[in-house]
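Left out: one protein chain. Kept in place: all the others.
Chain naming follows the written order as A and B, and within any one chain the residues start at number 1.
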Amino acid sequence: MNAPVRMAAPPIHIEACSKWYGQVLGIQDITLTVKQGVVGLLGPNGAGKTTLMKLLAGLLRPSRGRALLFGLPVIDDLQVRRRLGYAPEHEGVYDELTAREFVTLMAELSGVPRARARDQASAALVDIGLENAIDRRLHGFSKGMRQRTKLASALVHDPDVILLDEPLTGCDPVARANIIARIRALAAAGKTIVISSHVLYEVEALTQEIVLVHRGRVLAEGNVYRIRELIDQHPHRVRIECDRPRELAARVLGEEHVVRVQFEDGAVEIETRSPDRLYDAIPRIVLDAGLAVRSLGSPDDNMQAVFDYLTTATPSKPGKPQKGGK
Amino acid sequence: MDPVIKLDNVRKRYGAVEALRGLSTEIHGRKIGLLGQNGAGKSTLIKIMLGLEPAEGDVRVLGLDPARDAFAIRDRVGYMPESDSYLPSMNAVELCAYAGELSGLPRTAAMQRAHAALYYANLEDKRYQPVAGYSTGMKQRVKLAQALVHDPELLFLDEPTNGLDPKGRDEMLELIDQLPARRGCAIILSTHLLPDVEKLCDHVVMLHQGALQFSGTLEELRGGDAARFEVRVKEGRQRLAAQLRLRGVEVVEVEDRLLVTLRASDRGTSTIFTAAIEAAVQVRHLAPARATLESAFLRAVDAAEAKAP
Partner (left out) sequence: MSSERTVGATGTIHDQGYQRYEGVRLPRSRRFLVITRNVLATAWKARWGVKLPLLGAVLTLVVSAGIMIVMGQIESRMGGRGGRLLRADTVLFISYGFFSLFGIILAATVATAAIADDLKSGSFQFYFSRPLRPDDYVRGKLLGLFVLIGCSTFAGPVVLSIIRVCLAEDLGGAIKLLPIIPKAILLGVAGTSALVLPAIGLGALLGKRVAAQAAFIVYWIVISGFVSVVAHELRLPLVGLLALNSDVNVVGGYLFGMPSDSGSPEPWQAGLAIVVFSVAGYVALRRRIRSSATAGLGGV
């Protein structure tokens, strides 16, 4: 095809963005594109996550660079901002309003015409499971209910891009399950959702795509399992519980991708530079030796491990970016 | 072993509201998770156990009755609160020593144990700085230290990982996990983060709208069928499922996993490996399938709501 294809602008695109407050650095030189679906924004406290979120939400002007929503700068263009919903971590105090009044107010502020705002607000609250408390003052709401009200106010105007900062803090398991289901539904409907949370298994329940921010920069982005594979300093650990772990280990020691073997009661943990080769070899070994395997898995092939390894390791070769994966 | 907590038809009313409705159970175990939605009665129960609120029925904490021996109980129990709890202008050592003295320790002993508690909580470096200037993670650790300083036999922990980043969460959970072994106390962990409870606790108490929904071991709650396994592969899930079905094994696909039910005639998990080799599929995860605590919790809540009018 020779004719140039007109690409739709990505939902979120940040270009060479930096933000500082006096001498305090928020973020440095971040370039990032976010596509449709759920992406997890991770990072230690103080890494710049909230600054990044606020830049995406158009609440901060970048000191340098641009933040674009569907190709248009989000800071100045109100029309573009109407396609955005933001639920910040700390909400303002509106305790005197009822849930319905609050969300209606937020709806109007987000551009929903007054005639429809109340109905849409009510619908949003019912959707999020708060129909029983819809006319109660926010003052008496539990943390979980407040979180859900916040979420409703971020969704009431049916935005295409949704930014959630710690949406699940203080929520009880029922509210949690509720919100996670809602987010999944939104992703399936084609929305773009950026969720920032410290509770990594919650992010894992929603997505495999992450952006890891550290010291004001993007340290890693993409599929968390591909990122894991790129972390050379930490060979993959595979843990097998079986009846004769030492025999299993003995049969595997000859492979040169095996770096270390560690025994526990009834289990063996094997560290390997090439998880593919190890996983491929195991079934054959198990059947040949007639081992009874109770479990097999990797304790560090997950978001928590990626987070730990990347944020505590000192870079081995500074400035050398790695790319990989399918 | 004596039960840590014994409840016998415990009831509590606040005016017209029944906060607790006839709780009866004996809780054994050293690592107990206290679960329930907001408003289920957890905080009321904790206050009753600490002797801060009266209640009907019989309550025994470490064998003592809070109605009569509230102080003796609080001598032996430590409480790590959820919200900020420190006295302005104090540093960590002063705060913990003060805590110790309020629990009856003499001055020097309180000071020594304050340091020891702060070492345990990994706050060695910053203990002479005012608590007001601490990061969230450090504040949480001070809260833990002040709960430990008087050598409690039982420790209540209320959302101990609140506000911590992933590294902080991990460290805090590690500290808590070690408590029974290294400090000799039993722990009651009250939190909404069910996977944390799964990792740390062996017993669970679940409240729903003031009534006892469940009290027992984690194993009992999650159930688990010895013959069911969950399997995750790198790719080619359907091929593996097909291979297994060919061998007459029951397979269900759930999200990104396969749930495999083996029969006695299968030679354990080897059947799965054989099928994997045949289907040229790389197995990456294999484990006995158990209900997660979350699904057990949600099921229990649904069951309770179904029974309620």
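As a working rule, a contact is a pair of C-beta atoms (placed from the backbone, for glycine too) under 8 Å apart; a residue touches a chain by one contact, two chains touch by 3 or more.
Remember, it's a predicted structure, so these values are computed and weren't measured experimentally.
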Contacting the left-out chain in the complete assembly, out of B:R113, B:R127, B:R169 or B:R284: B:R113
Omitted-chain contact residue, chosen from B:E56, B:E82 or B:D202: B:E82
Chain not shown: contacting residue from B:Q140, B:S190 or B:T269: B:S190
Which residue of B:V61, B:A92 or B:L105 touches the chain not shown here: B:L105
Of B:R11, B:K47, B:K167 or B:R222, the one touching the omitted chain in the full complex: B:K47
Residues from chain B at the interface with the omitted partner, ascending: 38-39, 42-47, 50, 52-53, 70-72, 74-75, 79, 81-90, 98-99, 101-106, 109, 113, 116, 146, 150-151, 158-159, 182-184, 190
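FYI, only the chains that are shown with their structure count from here on.
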Parts of chain B lying in touch with chain A, wherever the complex brings them together: 35-39, 135-137, 162-170, 192-195, 234, 268-270, 273-274, 276-277, 282-288, 294, 297-298, 301
Residues of chain A defined as touching chain B within the complex: 42-45, 142-145, 169-177, 198-201, 276, 279-280, 282-284, 286-287, 290-298, 301, 304, 307-308, 311-312
